[in-house]
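Left out: one protein chain. Kept in place: all the others.
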Amino acid sequence: MANVDRREFLRLVGAGGVGAGAGFMLAESIKHPVEYLIPYPVPPEEFSPGIATWYNSVCGMCPAGCGISVRTREGRAKKIEGNPLHPVNQGKLCALGHAGLQVLYNPDRLTGPMIQNGERGADEFVKTTWEDGLSRTADRLAAARQDGIYFLTQGVRGHLANLFELFMGELSSDRLLHYDFAHPHALYAANKRLFGEHQLPYYDIRNTRYLLSFGADYLTNWLSPVHHSLGFGHSRHGNDGVRGRFVQIEPRMSISGAAADEWIPARPGTEGFLALSVAHRIVADGHYEGDDAGEWRKALSAWSPGRAASLTGVSEATISRLAREFARADPALAIGGGAAANHTNGVDNLVAVSALNYLVGNIGKPGGVVFNPEPVTGASAIDRQANYRTMQKLVEDARDGKIDVLIVNNTNPAFSLPLASGFREAMAAIPTIVSLSSFIDETTLMADVLLPSHTYLEGWADDMPEPGVGFPVGAISQPVVAPLYNSRSTGDIVLDLSGKLGFNEAIPWTSMEDVLKDGWRRIYERGAPEPGDFDSFWRDVLVSGVWGENVRRGDSVTIAPGAIEGMAVSEPRLAGESGDYPFILHPYLSSSMYDGRGANLPWMQELPDPMTSIVYGTWVEMNPVTAKEMGLTDGDLVTVTSGTGSIEAPVVVFPAIMPDVVAMPIGQGHDALGRYARNRGANPIEILAPETDSASGNLATSATRVALAPTGRRATLVKTGGESRQLGRGIVQSTGSRSSRGHSAKLNSIPIVVEVAESAVVESA
Amino acid sequence: MNIWDRFVSSWREFRKDGYYDEFDYAWTMTIDLDRCTGCGACVTACQAENNIPIVGEEQLGRGREMQWIRIERYWEGEYPNARLKFIPMLCQQCDAAPCETVCPVTATYHNQDGLNAQVYNRCIGTRSCAVYCPYTVRYFNYNDHRWDAPLEQQLNPDVTVREKGVMEKCTFCVQRIRQAKDQAKDDGRRRVRDGEVQPACVQTCPSEALVFGDRKDASNRVSKSMNDARAYRVLGELNTQPSVIYLKKVDADAD
Amino acid sequence: MGVSIVPTLKVLKPAARIVLVALVGIAVGYFANAAFFPGTKPEQPIAFSHRIHAGDNEIPCLYCHVQARRSISAGVPSVNKCMGCHAEVAADRPQVALLTNYWENREPISWIKVHDLPDFVHFTHKRHVAAGIECQTCHGPVETMEVVSREAPVKMGLCLDCHRKNEVQYGTDCWTCHK
Partner (left out) sequence: MQTEEKQLQFTDIHDDVVRSLVVTGRNYYIALGCAIFVTLACFFFPWFYQLYYGIGAAGVNSPTVWGTYLASFIFWIGLSHSGTLLSCVLHITNSQWRKAMYRSAEAMTLFSLMVAATMVMVHLGRPWFIHWAVPYPNQMELWPNFRSPLLFDVMAITTYLTGSSIFIYMGSIPDFAAVRDRTTGWRHHMYTLLSLGWRGTDTEWHRLGWAYTFLAVLIIPLAVSVHSIVSWDFAMSIVPGLHQTIFAPYFVVGAIYSGTAGIVTVMFVLRKYMNFEQYITKLHFDNLGKLLLVLSLLWSYINILELFTGWYSGTSTEYEQLKYKLFGFYAPLYWEMILFCGVAPLLLISNKFRTSFVPMLALSIAINIGMYTERFLIIATTLSRQYLPESWRVYVPSVVELSIIVGSVAMFVTLFLIFVKIFPSVSIYEVKETMKIPKREGVPEWQTTH
């Protein structure tokens, strides 16, 4: 190393320096990132890091009222599961129920009270304080005229409903509306007419041997889907070896239709004729020996299967067969919903359907129609349900300037009412709109003051499932996590308002928790108070997440006088001429987004539609033959035009839909509700004609005729499925009903048997 | 153990008949197609339990869905006699799994519970397991997925989040199995009780089509249901010996 | 004919020298970083000394890290746990004053994690405590440390050695520790 000249030396130094730098960076790059351990100053008593804590509560994703247990770790909700103790869902839960977590953690949630600062719908909200928001609202409420205040809430039950009643009572306004798009108005009306009941009965699918469903998608969204699924599963193989038979009658195959043993297409709105003709056969064949058989024969004489066949499109032979099977099976059950209920003659249809139950004498029997006892509280809500007619009234009042303040609570009529209803324009005429919603949906977008309420996982409430399960059931919805944001539970907001308005003597409570405690103390004292004071009772209810009494309906329900004579089904009305509008539009509730509330949940957006495997979007289902005639294939974009509007959606060729019917899922097509929902798909409700069922005031969603016009463009249908035919590969294998008995299956010489213990062998031998 | 021994053992042992009998558990799932309604509750339950990312519309369009359990649908017949049959498809946890033989780094292997394990942080992303799997139930992380805050607060701490370039698949909710075994140890039991551990999908199935358990014990629910006359294995002719057994759908109008 | 490679080697000498020096440089830089900026011995918000607590006063580990007995994570004592003693004991010391300050503001103390495992590892303190494994086997002689540092390299090799030595049932199955 002696002969190192200056230049050489510099080179060496340079090399060494660069090397050292490289080495340093290398060491830096493989260093462990800094992480922190942050203990509670004072830990809550049931808390311990690394161990999950479960809280029981009530699901708020749909009106079924399932019980849930929420798994929390380190104070954060991690998973929602069904509460095994709850009689409605017995530990099970649907996809939408799981996605409740994404309501809680949704990036687009409102983080605090806001006020509209700009013209309505501009989405220019500015943050404010609760104090400010509440006092603004209170002032407007105080200034409002008699009956100038509308309270429009999602369907709530239990003590929250009572609280609303009290609140509106104090405001001396009768305008309390519970609005749910999917509320079964027709079913209520039908039960009222036929049985004189103002409550829904419990349909015992679990124990039935033969289910005749007229359009009711009981496995997806009819009343209590999870409970029905349980019943379905049990009836398949649970009923001591006898396998229940399920028949589905509807214009477009629903999930329940796919699960059924027999799927029968029938024109929308004509299900009632079918039911009557079945009844006709039952009576005519002498399967019914009630003392009022004569009346029935008279009333049904006009409804021969032949006539029904021509009206419904179901063959006479089929009708007679159905009648025979239905009459022979014991117990047999008939239910109605979907297109049958949501038509201009919906109530007639459902009355005819329920008549079948009466004729086979399954009223009040297991496997039949079991009537529920009065709910322990919040029954008033049932009569507060707003149907399309009531909403029309609201719109008119708004137009006539009769409304001073509109309070909206987590319901979204701006999305779920047809454009023809003019609801959006009407809102513009209302001076003050206050929204308690947790998200900026289409309706909230029009509000002036936003008082965001907790999600159902953060606040206090309770719920009495309706329809129940034959006996009184209640559950308390308790906060499972500390509130994420500066929101308050709906009850508390109402209490705060009433506090500001000085309703203290009528509404003495300071928090929703107190309201519940008071209410439940009454429930506690109502039944024979078990040993142990109220507090332990309260704790037990919270821990188990459910409360029930073994009280059944004593009185035997029978049909209302004059119901038999009045037994008739009016012709279904359809908006639009078949000439200009060749197709009947059949919108159905999406299995993942219900009435559109699931559209802002990424899991629901990515849950493939069970029937078509499509994600992220809306589509139009068409019969293959019709599609061929019109030269349409999957993905062709078409304009769906009704008398009142038009939307665009890609075609999906659907093997199980009537040739003159096109079906569209409800749920997409939002222009608000956050990043996951906005500007995606189309909303078929928009173009529905404002046809109602005169008997129930219910919107006849399946009574709109539409025309399809190809746009010539194609849309990308994002779907997870490829080729949906088996090509004889025996992937889904099926067997006959008889040959499915016996034991130790063998296939391709691989026996599927587990090593049975000696003793067991002896027994079996 | 030198390389040669390992070579020999890894080659022979797994292939010996009844190799897994000497171990405690043989986790098995049966799926009653006659009960399955295709509602998709299992899919979402699985996504919630196993930190399965939301891949987004664009990626889904390119056919990169992430659903460890998915519902497949098969149409039969034409209108008006069209029928639709659903089948939930998840990792079949094969006892003779093709994917295990091909992974060059043993990132996927068969463990003593009869589970087809996938070790994410050992995976180098050759994706050959996905090619060898006849059920196409292995899902690859084509890119890093992100959760819009605060959605990441939902992530299950018992399950890791997979990075880009890694293969993932159904684990029969091994974190729950682990939990149950841990519980059993605390209670001084040698074995986990029947029904004590249930994967998310089984736990939530509304029509109770899915049954999960240990087939080593003939008295378990799953053992009974897998001895049903309707039992069969999808693509059984391939002899991959799946631990997921399907019960045939019953066609009421056929013999 | 210049068959010999000696002249060639002469030509190459300076180049070789540079490469050599660069390599040495890399080594130096690497160790310099590791020596002067160690990630394994971070400065904590409160200069808590395990030597005083666990060493001199012989407080057992599980007295403060209660969770280790029943949970996967050992957990750090909550602030009021510390105050349980320090309300009286050594309340005058400056570091304890810091603590009381946290306590009065009901502020959590954000300790810096020293022993941290990757996200894909499932390690449960519970089982290891139950099996009577000394805390020191993985955490090093903490009771002698003024400032806690990661001494034993908590890497997969360490786990496996121990699992093999103690013949843990299925102790070498990947899914025993990998999640």
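First chain written, first letter: the chains are A, B and C, and each begins at residue 1.
The rule is short, and it goes like this: contacts are C-beta pairs under 8 Å (C-beta built on N, C-alpha and C of every residue); 3 or more make two chains touch, one makes a residue touch a chain.
Quick caveat: nothing in here was measured; it's all calculated off a predicted structure.
Undergrad: So which shown chains sit in contact with the chain we cannot see?
TA: Counting the whole assembly, the omitted chain is in touch with A, B, C.
Undergrad: For the chain that's not shown, point to the residue among B:80, B:165 or B:195 touching it.
TA: Once the missing chain is taken into account, the touching residue is B:165.
Undergrad: Just one of B:141, B:204 or B:220 touches the chain that is missing; which is it?
TA: Final answer for the missing-chain contact: B:141.
Undergrad: Would you indicate which residue among B:26, B:69, B:103 or B:197 is in contact with the undisplayed chain?
TA: Counting the whole complex, the residue in contact with the absent chain is B:103.
Undergrad: Which of A:239, A:511, A:639 or A:724 sits in contact with the chain that's absent?
TA: A:724
Undergrad: In the complete complex, the non-displayed chain touches which residues of chain A?
TA: 613, 721-729, 731
Undergrad: Counting contacts across the full complex, list the positions on chain C that touch the omitted chain.
TA: Touching the chain left out of view, chain C contributes residues 1-5, 7-8, 11-12, 156-157, 160-161.
Undergrad: For chain B, which residues lie in contact with the unshown chain of the complex?
TA: 1, 3, 6-7, 10-11, 59, 62-65, 72-74, 89, 98, 101-106, 109, 122-128, 130-132, 134-136, 138-144, 164-167, 235, 238, 240
Assume only the chains that are shown with their structure count from here on.
Undergrad: If you average the CA atoms of chain A and of chain C, how far apart do the two points sit, in angstrom?
TA: From the centre of chain A to the centre of chain C is 52 Å.
Undergrad: So what's the Cα centroid distance for chain B and chain C, whole Å?
TA: Chain centroid spacing, chain B to chain C, equals 37 Å.
Undergrad: Can you list the residues of chain B that touch 2 or more other chains?
TA: Where chain B is concerned, no single residue meets two or more other chains.
Undergrad: Chain A touches which residues of chain B in the complex?
TA: So the residues of chain B in touch with chain A come to 21, 32-35, 37-41, 43-45, 47-49, 54-55, 57, 60-61, 65, 67, 70-80, 82-87, 148-151, 153-157, 200, 203-209, 215-216, 218, 223, 226-237, 239, 241, 245-246, 248-255.
Undergrad: Along chain B, where are the residues that touch chain C in the complex?
TA: Counting only chain B, the residues touching chain C are 109, 111-112, 115, 117, 119-122, 158-161, 174-175, 178, 182, 185.
Undergrad: Going by the contact rule set out above, which residues of chain A touch chain B in the complex?
TA: Within the complex, chain A touches chain B at residues 73-74, 76-82, 89, 91-95, 97-99, 101-102, 105-107, 219-220, 225-226, 229-230, 232-234, 236-237, 243, 245, 253, 255-256, 258-259, 261-265, 484, 591-592, 602-608, 610-611, 613, 615-616, 623-625, 655-657, 659, 675, 716, 718, 720-721, 724-726, 729, 731-745, 747-748, 750, 752-757, 760.
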